[in-house]
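Excluded from the complex is one protein chain; the other protein chains are retained at their positions.
Coming up: subunit A.
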Amino acid sequence: MMNREFSLQLLHDMLLVRRSEEAIARHYPQQQMRCPVHLSIGQEAAAVGICAALTHQDQAVSTHRSHAHYLAKGGDLDALIAELHGKATGCCGGRGGSMHLSDRRVGFLASTAIVGNSIPVGVGMALSQQLKRSQAVTCVFLGDGAVEEGVFYEAANFAAVRRLPVLFACENNRYSVYAGLEKRQPAGRKLTALAEGIGLRAWEVDGNDVEAVAELTADVVASLRDGAGPAFIEMPTYRWLEHCGHADDDHLGYRPEGELAAWQARDPLMAMLARIQPDAAWLAATESVLAQRIDAAFQRALAAPYPSPASAFDGIYASPLQEND
């Protein structure tokens, strides 16, 4: 049993992610967020459970679908919403958009947009942590599609050789865009078996059970800090909305009949609410504070200026090129 305060914190963070993603989905058709967005509604427990075991010294990298990871790691909400609007106040000054987020103050190193792309970067961050004799660890968020990229094996192999303090947190939502797992990977082969084969310590935990994820991750991260070597956690979970964009897409027919409904019946947020039964006043107050924060974030983002066009060419290099014209 977890202590209640911690459970309420988990619930709060899941609400933060869910309500933020819902607001993004609601506002997206107004065409002010002019970049592709990949939402994590349905997958909040994985992001929140993992990040609950990490400190701000610990680092995280993520993927195209990273709003939840950024927020769960403590990333600034205003800067996220502004980034989606391409504004100067965004976490990357508008340069990155939804698929490139960063908040170094809380250890969210970066998310990147090419599948598998950030995996070796996370492993390299863990190498730096080991070389500096730091207690910090790195979490690499990845999807089930990313384990199909060679770079996953190359990076995991190196992590295993050097016993790096890295956690591969794999949200297995069973899809890569519209392609189900069975199209892409042989039936019956577990991701954890793949991970073990390459020398990672591997676990599977219900990705819709935030407490289970948090408990397991706390133990695994402790073992990483003790030098036990890299770890892999597979979290089966499910994406509710379309792969890219704000809408439902069940009508497209790529999901088996009833699959979405079955997973929605296992809503990670409702499950947590049912389990810990927060008192009504706490819940109402939390929801209202979140609603205000999210509303304010959108208002600030809309009111904020775009970065100045001339600034587009600044900062390509740390030491600017000296071209002799």
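Please note the rule applied: a contact is a pair of C-beta atoms (placed from the backbone, for glycine too) under 8 Å apart; a residue touches a chain by one contact, two chains touch by 3 or more; residues count from 1.
Here is the rule we use: contacts and distances are computed from a predicted model.
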item	value
Listed names "Sulfite reduction-associated complex DsrMKJOP protein DsrK", "Mannose-1-phosphate guanyltransferase", "Transketolase C-terminal domain-containing protein" or "Pyrroloquinoline quinone biosynthesis peptide chaperone PqqD", with the criterion being the UniProt name of the chain not displayed	"Transketolase C-terminal domain-containing protein"
Which residue of A:A187, A:L252 or A:A318 touches the chain not shown here	A:L252
Contact with the hidden chain (one of A:I114, A:A193 or A:V289)	A:I114
For subunit A, residues in touch with the removed chain	28-29, 31, 34-37, 86-88, 90, 93-100, 112-117, 145-146, 148-151, 176-179, 183-185, 244-246, 252-254, 305-309, 311-313, 316
